[in-house]
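Note that one protein chain of the assembly has been removed; the remaining protein chains are unaltered in position.
In this document, chain identifiers A, B, C and D correspond to the written order of the chains, with residue numbering beginning at 1 in each.
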Amino acid sequence: MFLGKVVGSVWSTKKIDNLTNLKFLIIHPINLKKAPLTDVVIAADVLGAGVGETVICAYGHAARQAIYPENPASLSIEAAVVGIVDRMDVDPEWMEDES
Amino acid sequence: MFLGKVVGSVWSTKKIDNLTNLKFLIIHPINLKKAPLTDVVIAADVLGAGVGETVICAYGHAARQAIYPENPASLSIEAAVVGIVDRMDVDPEWMEDES
Amino acid sequence: MFLGKVVGSVWSTKKIDNLTNLKFLIIHPINLKKAPLTDVVIAADVLGAGVGETVICAYGHAARQAIYPENPASLSIEAAVVGIVDRMDVDPEWMEDES
Amino acid sequence: MFLGKVVGSVWSTKKIDNLTNLKFLIIHPINLKKAPLTDVVIAADVLGAGVGETVICAYGHAARQAIYPENPASLSIEAAVVGIVDRMDVDPEWMEDES
Partner (left out) sequence: MFLGKVVGSVWSTKKIDNLTNLKFLIIHPINLKKAPLTDVVIAADVLGAGVGETVICAYGHAARQAIYPENPASLSIEAAVVGIVDRMDVDPEWMEDES
């Protein structure tokens, strides 16, 4: 899984049928050293994550299992928010080593 | 999933049988800061996405489920357009932070 | 899927049993702007792609389904040629934008 | 699989139901030449890996099989610690070649 920050949403009306009613967030992957990562990931969300929140995202089957556990294989998604982060504890030594 | 721009199409006559009649687009992955991403992805499309449109693409099972939900495992593809983007809402603070 | 150019072949006699009689090509992923991509991918091929040809390759289940649709899960491969490219149509505006 | 160093933990109360009671570590992927890798990976752990330890992590089904072998498909995770490293033997010639 990866850590990301919610930076927005994306809307699509012309889409694969099984995606109807799903909300898609724009997630900016982050790292703890604030190195720039330019890509964004589009992730489905059922937890109600808001812009500015830090989230844990998962790919593949894990994402489909998060969004629709009754029938994950029926979904055409491969990324989803699986948790909204409350707190991170990071080893201070490591932060210094690499900065 | 990732965001991409449709930049063209690719044709193949000598191909795996299960790909007959599928349309393959050349997708240029994009990000919101317009940083250059040099790779292109080849994605199957059944939504009729045209050159210049922004699309959401998915990989793996999600792609096969988008193209042929009756029997996704029968397809030899692992990328597909799952939605054509109408609108994106992006946090303006984040746009400034990183630019 | 990705676009690649066939640049060679690789031979292995000591290999996993289910790979017997499979041909493995060395594929150099390409992009449309000719930016250098240094990695190569090893892909199984049943279409007879030759050195210098441009091909579409797929990963994972899609690759196994291409090579052995009767029993894809029995194969220890995760990349295959799924099509030999005849023609690509690329938006000229995009080519200029990014060059 | 990849090698990583445990650098911290992450907590989430608002999360997908099937993640209840799982511990999530922040893993910094490492390589043997100490080249900086800026991303971190979030991995589930049932082995009790502590901050500073070097671990082997796996992705996808392998991760779910590590955490919950009774029903791996029920989990919304795609990365897990599968081993805590005791010792590595690395070819000294290779270390010199590349340094």
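The rule is short, and it goes like this: a residue touches a chain if its C-beta (ideal position, glycine included) is under 8 Å from a C-beta of that chain, and two chains touch if they have at least 3 such contacts.
Computed from a predicted model, the values in this text were never measured in an experiment.
Chain C meets the missing chain through residues 5, 7-19, 24, 26, 28, 36, 38-43, 51-52, 60-61, 64, 73-79. Contact between chain D and the absent chain runs through residues 1-3, 29, 31-33, 35, 37, 46-48, 56, 58-63, 65-66, 69, 72, 80, 82-91, 93-94, 98.
The rule we apply is simple: only the chains that are shown with their structure count from here on.
Between chain B and chain C, the superposing rotation on Cα atoms measures out at 70°, rounded to the nearest 5.
The two sequence copies chain A and chain D touch through a face in which the numbers common to both fall below half of the numbers used overall. The distance from the centre of chain C to the centre of chain D, with each centre set as the mean of the Cα atoms, comes to 30 Å. For the pair chain A and chain B, the distance between C-alpha centroids works out to 18 Å.
Multi-chain contact residues, meaning those touching two or more other chains, occur in chain A at positions 60-61.
If each chain is drawn as a node and touching chains are joined, the picture is a simple open line.
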